[in-house]
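Written below as structure tokens is the structure these notes are about.
Removed from the display is one protein chain of the complex; every other protein chain stays in position.
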Amino acid sequence: MLVSIYRYNPETDLKPAMVDIEVDVPTDRDLMVLDVLNLAKEKDTTIAYRRSCREGVCGSDGMNINGTNGLACITPLSSVVKPGKKLVLRPLPGLPVVRDLVVDMSIFYKQFEKVKPYLMNSEPVPNIERLQSPEDRAKLDGLYECILCACCTTSCPSFWWNPDKFIGPAGLLQAYRFLADSRDTAASERLAGLEDPFSVFRCRGIMNCVAVCPKGLNPTRAIGHIRSMLIEQSA
Amino acid sequence: MVTSATNFSRTGLSDWLVQRVSAIVLLAYSLFIFGIFVLYPELSFEQWSGIFSNNAVRLFSMMSVLALCGHAWIGMWTIATDYLTSLQLGSAATFVRLVFQLGCALLITVYLLWGIQIFWGS
Partner (left out) sequence: MSALRTISFDAVIVGGGGAGMRAALQLAQSGYKTAVISKVFPTRSHTVSAQGGITCAIASDDPNDDWRWHMYDTVKGSDYIGDQDAIEYMCSEGPQTVFELEHMGLPFSRTESGRIYQRPFGGQSKDYGNGGQAARTCAAADRTGHALLHTLYQGNIKNNTVFLNEWYATDLIKNQDGAVVGVIAICIETGETVVIQSKATVFATGGAGRIYASTTNALINTGDGVGMALRAGFPVQDMEMWQFHPTGIYGAGTLVTEGCRGEGGYLINKDGERFMERYAPNAKDLAGRDVVARSMVLEILEGRGCGPKGDHVMLKLDHLGEDVLNAKLPGILELSRTFAHVDPVKEPIPVVPTCHYMMGGIPTNVNGQAIMQDDSGADVIIPGLFAVGEAACVSVHGANRLGGNSLLDLVVFGRAAGKHIEQELASGIEQRVASESDIEAAMSRLNRLNETSSGESVAELRAELQGIMQNYFGVFRKGEFMQDGIKKLEVLRERIKNVHLVDKSNAFNTARIEALELENLFEVAEATAISAEARDESRGAHARDDFRERDDENWLCHSMYFPEDKRVGKRAVNFKPKTVDTFEPKIRTY
């Protein structure tokens, strides 16, 4: 099959270009997009992309597949390309390209770090674990599973416009993961860091993040919860 | 906490609330006007000015003008900070945005004064 890949090597290319490569894809089973990319790399070793676990839990191979962000390793070919059509692979949008499908994710990680993504608890540490009811623990479901693949954040127009100011869906999902944790005692400090017009409030509810999340998470809902908490706190 | 030169130190929460409350006021006012047209299919100017000589209606109208001004100001500011940023315009961005917002402010002030004149003028 024909695979069209975004190619850019800063050492040799003035401009990026889409380059087609013919890959022999076995027809007896439905390959994942990453398998196809690996086959392409066997033919042309200069293609650069990130990959690690190849099972959708490490978040390395987020890319734009035929126009939609997703993880190459858990996106079956049949779900994105009709037989006889081209597979089109581009880097995640909205971030600087380092080379080919590899983007510079520093600003994404910076936004993640801004939300203080760690538990803060000012109470004395017990000798065993801190207790938490199954109900309270259930509030973290749909939040802690994030793999930081950046599919959501780089599909968000608000992040494209203000990547340095709007935290983006992935970071905000983690912000709420700690706000929702019954063991965290720093809610007001966390909220104070989020009440400006950009960090949270640039979310316009476009919901691209929900549409593309490979783990089926819902950042828009988490952002709604953060907003409610901000309102409650100011009331 | 993110700050911006043209932010005028409002919080995102107050902006968000102003947008929502003003939107509700504007919706209510729109329904009110729409209701008038439904109730008086053949509305004459006398009837029209009669309705607007009522102080409650004038107050409601004035509230809507204020809501419109607030809504527009925040909306335009938001648009400016989405599209007129250094990402798009480089170092000129802040200047361009200031000019743009000055224009918006001027227009909004004109609308506000005009509104006052219409509803409370002689």
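Here are a few things to note about the model shown:
Letters A and B name the chains as they come in the text, with residue numbers starting at 1 for each one.
Following the convention adopted for this analysis, contacts are C-beta pairs under 8 Å (C-beta built on N, C-alpha and C of every residue); 3 or more make two chains touch, one makes a residue touch a chain.
What you see is a predicted model; the values in this text were computed from it and never measured.
Note that the absent chain touches A when the full complex is taken as a whole. Residue A:119 is the one among A:18, A:119 or A:231 that touches the chain not shown. Counting the whole complex, the residues of chain A in touch with the unshown chain are 9-12, 29, 41-42, 45-46, 48-60, 74, 76, 98-100, 102, 104-105, 109, 113, 116-119, 121, 125, 127-134, 136-137, 140, 144-145, 147-148, 178, 181, 183-184.
By definition in this document, only the chains that are shown with their structure count from here on.
Each chain gets a centre from the mean of its Cα atoms; for chain A and chain B, those two points are 37 Å apart. Interface residues of chain A, counted against chain B in their complex, comprise 158, 161-163, 165, 192-202, 227, 230-231, 234.
Residue ranges on chain B touching chain A, taken from their complex, read 1-4, 7, 10-13, 15-17, 78, 81-83, 85, 87.
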